[in-house]
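Sharing a structure, written as C-alpha cells. Questions coming.
A single protein chain has been omitted; all remaining protein chains appear in their positions.
We call the chains A, B, C, D and E, going by the order they appear; numbering starts again at 1 in every chain.
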Amino acid sequence: MGMTATHVTVLPDDEIGNAAMAELSARGVNTEYIQRAPGRIGMYFYENAASLRSPKIIYDRFHSAFGAIQPGSVDWEQVLAGADWFHWTGITPAVSANAARVCKEALLAARKKGAKISGDINYRRVLWQYGKSAQDVMPELIEYCDVMVGGVEDFKNCAGIDETSFEKACEKIVKQFPSVKKIATTFRETIDASHQFIDAALWSKSVLLKSSRYELFPIVDRIGAGDAFMAGLIVGEISGKTDSQTLEFATAACALKHTIEGDVNIASLEEIEALSQNNNTGKLLR
Amino acid sequence: MGMTATHVTVLPDDEIGNAAMAELSARGVNTEYIQRAPGRIGMYFYENAASLRSPKIIYDRFHSAFGAIQPGSVDWEQVLAGADWFHWTGITPAVSANAARVCKEALLAARKKGAKISGDINYRRVLWQYGKSAQDVMPELIEYCDVMVGGVEDFKNCAGIDETSFEKACEKIVKQFPSVKKIATTFRETIDASHQFIDAALWSKSVLLKSSRYELFPIVDRIGAGDAFMAGLIVGEISGKTDSQTLEFATAACALKHTIEGDVNIASLEEIEALSQNNNTGKLLR
Amino acid sequence: MGMTATHVTVLPDDEIGNAAMAELSARGVNTEYIQRAPGRIGMYFYENAASLRSPKIIYDRFHSAFGAIQPGSVDWEQVLAGADWFHWTGITPAVSANAARVCKEALLAARKKGAKISGDINYRRVLWQYGKSAQDVMPELIEYCDVMVGGVEDFKNCAGIDETSFEKACEKIVKQFPSVKKIATTFRETIDASHQFIDAALWSKSVLLKSSRYELFPIVDRIGAGDAFMAGLIVGEISGKTDSQTLEFATAACALKHTIEGDVNIASLEEIEALSQNNNTGKLLR
Amino acid sequence: MGMTATHVTVLPDDEIGNAAMAELSARGVNTEYIQRAPGRIGMYFYENAASLRSPKIIYDRFHSAFGAIQPGSVDWEQVLAGADWFHWTGITPAVSANAARVCKEALLAARKKGAKISGDINYRRVLWQYGKSAQDVMPELIEYCDVMVGGVEDFKNCAGIDETSFEKACEKIVKQFPSVKKIATTFRETIDASHQFIDAALWSKSVLLKSSRYELFPIVDRIGAGDAFMAGLIVGEISGKTDSQTLEFATAACALKHTIEGDVNIASLEEIEALSQNNNTGKLLR
Amino acid sequence: MGMTATHVTVLPDDEIGNAAMAELSARGVNTEYIQRAPGRIGMYFYENAASLRSPKIIYDRFHSAFGAIQPGSVDWEQVLAGADWFHWTGITPAVSANAARVCKEALLAARKKGAKISGDINYRRVLWQYGKSAQDVMPELIEYCDVMVGGVEDFKNCAGIDETSFEKACEKIVKQFPSVKKIATTFRETIDASHQFIDAALWSKSVLLKSSRYELFPIVDRIGAGDAFMAGLIVGEISGKTDSQTLEFATAACALKHTIEGDVNIASLEEIEALSQNNNTGKLLR
Partner (left out) sequence: MGMTATHVTVLPDDEIGNAAMAELSARGVNTEYIQRAPGRIGMYFYENAASLRSPKIIYDRFHSAFGAIQPGSVDWEQVLAGADWFHWTGITPAVSANAARVCKEALLAARKKGAKISGDINYRRVLWQYGKSAQDVMPELIEYCDVMVGGVEDFKNCAGIDETSFEKACEKIVKQFPSVKKIATTFRETIDASHQFIDAALWSKSVLLKSSRYELFPIVDRIGAGDAFMAGLIVGEISGKTDSQTLEFATAACALKHTIEGDVNIASLEEIEALSQNNNTGKLLR
C-alpha cells in the first residue's frame, strides 16, 4: 500500500524458505531481518466454499522453525532503526515460550525507540499448547499497544474482560491497559459462504465510530481479510488520516480482500481509496 | 455417508473401466461384484452454466457394456448376503431388455432376503429404445419398492397415473403398488442457472411432509443432486431417523451437492447434518 | 449466429497471425480477405473482477499491422460481392489516418453495391492520436450509416451533439445524418462487478422502443457484450425481424455474453432466441 | 500445408459435432459437405508413453453417426467439382456396409471426374464387424487407386498378398490392381516409446526409393504420424515434386508429427520443407 | 498387481487423512486397520529434475500422527488373519520409539502366524532422532526377516557389516541373521537426472543372480522406484516364481516406475510381465 515494511520471522533454510522469501520480496516487503534455520514452515490447507458449503481450514503449524526462534537473536535496535510503527499479532506468543519472549523484546525496543505499536489479538485456542494460557501471557504484551484490533471474544480470552458489548469492552480495556488509545474490530454477518456483509468499528478516545457496510457477494476468498483490515488501519494511522477516514480505508481494504484469491491483499492503495469513497465500484477500468 | 454400499454393474475390461473402479473404491464403494466385459462405458458431456445461460448435458450412453449384462450373471444371493437395503433406478430397465431382466432378478432376491427396497423412477424418454415402453416394464419393478422417489411426470410415464398434485398421485401409487410405503420428491424453483431454490416432500403413510427450503446461489454444479437426495433418504431410513429428520437430511444432502463440482456428493455426514440443523452455514470451519 | 460473415483486417504474417486466422475460421468467419503483413497485433490484458473489485483492461494496441493498412489495398468490389450488409466500428478510424481512409473506401463501395451499413460508434478517447479528432473524421463516416449503435457520450464526442436524453440525441442525429434510420444503445446499471442489470433501446423512425431488462448475476465476463449486441442487431435486421424482435434478440445476445468467458459470444442462435423469449432460462437442457 | 481440402463425413448434430466442425475450420478444412445427424462421434482414449512404458489407445468408435451414413446422401458430383485429388482410408469401409457403399460411390465419381485417387489401406482387424471381411470389400475399392499407402500386413489382410518383402508385394499389387502406380509405406524401428527411428519407401513404376532416416528422440506424440505421411505424399504429388522429393517431404512431415501433441500435424509447409532439406534442424528460429 | 494388501498406519482424523484413505482405496489397498488420530501427516516436497539438474526432495515428516502410534493399539492377530506375507520398512522404526515397538509387535505376530516376512532396510540417517541409533534397533527387527532389501550402506549402518561387496555382505548378513534367506538390491548408474541405467541383484541361498539392465531415458519421476522393486519382489515370491523370474519381475517394476509421474507405481501386472519378458517395449498398444 505504498509504505515500507519489514517482516521479522524465521524461515526454513531450504527451498521452501526461499520461495517464501521471494514471495515477500515480490510484495515489496523487506526481508533482510528474516532468520533462516533448519526446520519446517507452518502451513494450512484450505478448502474454499460456495453457497451453503462452509470453507474449511486445517492448520499444520506446530513445530515450525519460527517456534524455535531464540530470545536475543534479533537485534531489535537495528531492525527498528527509523521505524514509525511496530506491529505484532497474538499468533506469535501463542506458538512457543520463546516466540512470546522475542515478542516482548520487540515491544520493549519499540517503545524505547518511540515507535507506535499495534497488536492484533487474534486469539486461537488450539494454538496455546506450551503450558501457558493466553491470559498468562497476553496482558503483558497488550500493555504496550497504542492501537489494537480485537473483538469481545478476544478480550475475554486474553484479558479476562467479559463483555458482550464491544463499546463497553473497549472502555474496560483502556482502563486496564492505559497505553491503548484505539481499538478496532470487524463485524461479519453470514448469509452463507458466498454471501456476507461486513462492517467495522473503531473506538477512539471514548468515541465509537461505525464504518460503511459492504455486501460481499460472491465471496472469492475470505482468508486474510482480518490482516487486510489491520494493514489498512496502520496505513491510515501512519498517513495521518482522521479516525473516520482510517476506519473507512481499513474496512474497504478488508472488503476488497474477499474478492481476491489467496491470503494476500494485493489490492492497490488506489483501489482501496476508490472503494472507500464509493467511486466506480465494479465499473470497467480502462 | 458412513454406510457400507456395494455397486453392481458391468464396466469395460480396459483402463477406462479400471479408472471407474478406482473412483468407486476411493469413495468407499465395494466393487467386488462389478463385472468386467468388453465394450464401452456410458458417458455424458456436460457444459456448466452461469446466470442466464443454461447448463447442457449430452448423453452418449447407448451400446454400453452394462447394457449387455447377461441375465443370471449376478449371484444376487451372495451380493445381498447381510444387506439391509437394495436400491435401483429407472435408468437400468430403460437401457436394455437384459438390464431390465437383471433388475427384476435383483428385486426378487432382495425381497426374498427381506432387504428393504428403494427405487428412483428417473424417467428418461430418450432411453427407452429397445422396443418396450416404460409403462410395459416399470410397474412390475415398482411393485417391489418400499420407498420410492419420483415426481408426477415420472408417475404418469411409468405407471399411467395422471395427477398434477404430488399428494394425490402418491395416494394412487400406493393403491396400485401396495408395498410402497413412502414416496419422496424434490421441487426446484429456477430463477436462472446460478440462482435456484430447492425443497422436497415426503409422503409417508398418508401424511405429506414438506422440507425446509434452500436458496442455492451461486450454484456450482447441479448434476447428481437427485442422487444425493436419494442417498440421503436411504441413509435416513437405515439409520432410524424419523420421517421428518430423514426428509431434512436428504434435502440438505441435495442442497449441498449444488456446491460441489462433479456429479458425486462428497459432502460428509457431518456437513449434511450441520446444514440440515442449520448450524454454521457458511462459517469458516477451523 | 447462422449467417455468413467476412472479416477484413490486417494480421501479422507470423504464427500469432496464424492463430488469429484459425480462431476466426473456427467461429465460421470467412478470412479470405484478411491481409498478412509484418508487424504486431493489437492486444489487451484483462483482469477479471468480482463483487466489489472492478475489472481492468490495459490496451496495447498501437503500432499494429492493421494501423499500417494501405488505402486501395482492399478490393471492396470483390469483398462486397453478394453482401447484404457492411459493418464498421469507430475503433478503425481512430487507429490511423490510413485506417480511416480504408474505412471510407469501404463505405463508398458498400453504398454503391446497395448493401445496408451499420456503424458502432464506440468512441475511445485514448485512441485518437494521429492528429485528427473524432469530430474531424467520424461525421463523414456516420453519414453512410443506415443503422447505428451509440450512446449520448459517443454522439457528443463524434458528432458534437450534446444531449443527455438518448431520444432527443437520436432526433438530432437523424437530422444531421439523414441516411441513419435506426439507432440503438444499451444501458447498464452497476451494483458491483458481479451484479448488474442491462437493457437496451432502439430508436426507429421516431419511435423509441425499450427492451426487457436482464439481471446479470454473477457476471462471468463482460468483455464483448457490446459487440454481441451489435451482432444481434444486424442478425435481426437481416433476418427480417420486427424492430421489437430485433431489439429483444440483440439484448438477449448481449446479456448472454456476460455468462461466457472470453470476448467472443459463442452463444448459439437457439440459445439467444430462447432467452429473448424467456424460455427455459437456466433449466438443464438434456 | 497450403492446399484446399474438403472433408466429407457425418458428425453429430450437437455441441460435440459443432466443436469438431470448429476444429476442422480452424485447420483450414472446408466443412460445407459434412452432414449432421443424431448420434455419437467415434472417440479414442490415449495414454501417452515414455521410455520403457508403451503408449495405449482405447478405441470407442462403434455406433457413430458416420457409420449410419446413407448411400446416395452425398452429392459427389458437387463435392468433387474442381477437385484434383480424392483420398479415402481403409477405416471407412471397415465401419459399416453403408460407409463402404458411400466410399465406392465416391470412387466412381472421382474416377469419372478424372481426379487422382489415393487410399490409405490402414487395416484394423477389430473394426471389421458388420459381416464382411476386408478381403471381401477392399479389393473393389483399391482398384480405383492411383497412389496407395500400405505395408505388407495390410496387403495380406486386404488383398491376400502374402509377401514379406515390400518390394515384391508392390509388384504383386500392381499386377492385381493395374491402376495403382505408386505405393508408399513407413518403417519404424522402436528402441522404446521415447526413442525410435523412422524412414519410408516409395515404390513407383518398378523403382523402390528409400527416404532419409530420422531419429526421433524424445517422441512427444506419435498418433497421427501415418496421416501426416499420407498428407505429405498427396501434397508432393499435387505440387509436382519428383518421386524422391515427394518421399522426402512426406517422411519429414511424418517425422515432425512426432514432435507435436495431439493427432493433428500442425507443422507448416515451410517447417516440413526445411526438415526434408536438413536445414536448421533444431536451431532457434528468430 | 493383483494381490490383496492391507496397510496399517495412523492417519490424521481430518480431510487430509480422508484424502489419503481415498487414494489408498483407489489403488485397491485395504484400509480397515488404519487408525485415525489428531495430528499431521508426514510430507515431502519434490522438485523434479531434467538433464544436468538434480531432483530435490525436502522432507517434512517429523511430528506425524503415525509417530505417536500407541504400542498395543493394533490387533495384529486380526490384521494378519489369513495373511501370507508381512512387510515392513526401516522408515518405521526410525520415526519414534513407539513406532519401533509397534513394528516389533507386528513381527512377533507375523512369525507366530507363520506369515513370510520381508523388510526394506531403507536407512535414512536424518530420521533417527529419538535417542536410539539404527544399530540399536534394527538388528532385533531384521532377525525376523525371510526376505530383505538393502545395500551395503544399509548393512553397515543398521547391522555394522562393513563390506563393499554386496555378495560378501549378504554372506555376513545371513550368518548374523539366520532367518534371512534372500537379499535383494538395485544398482543405479547415473549419467544425469534424465538418463540412467538400472539393474538389480538377488542373493538367494548363496547364489547371486543379476537382473537385466534397463536404460532409463528420459526419466519421468524416479520417486517410488525402490518401493516398486520391493513390491515386485513380494509379488514374485508369493506367486511362486523362480528366483530369477522374481528378480526380473521386480527389476521391471522398478524400471517402469521411472516412466510414471508421482510416487505410486500404477503399472499393471501385465505391463510389468511384458517388460520383464522384453515384449513390445514401447510399441503402441491398441
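Here is the rule we use: a contact is a pair of C-beta atoms (placed from the backbone, for glycine too) under 8 Å apart; a residue touches a chain by one contact, two chains touch by 3 or more.
Note that the coordinates shown come from a computational prediction; the quantities given were computed from them, not determined experimentally.
Considering E:Q35, E:N98 or E:S194, the position touching the chain not shown turns out to be E:S194 (whole complex).
For chain C, the list of residues touching the undisplayed chain reads 14-16, 40, 45, 47, 56, 58, 60, 62-63. Even with one chain removed from view, chain A keeps its contact list with that chain: residues 22-23, 25-28.
Mapped onto chain E, the interface with the missing chain covers residues 49-57, 59, 124, 126, 190-196, 218, 222.
To be clear about the criterion, only the chains that are shown with their structure count from here on.
Centres computed as Cα averages put chain B at a distance of 46 Å from chain D. With centres taken as mean Cα positions, chain E sits 47 Å from chain D. Annotation for chain D: residues touching 2 or more other chains are 56.
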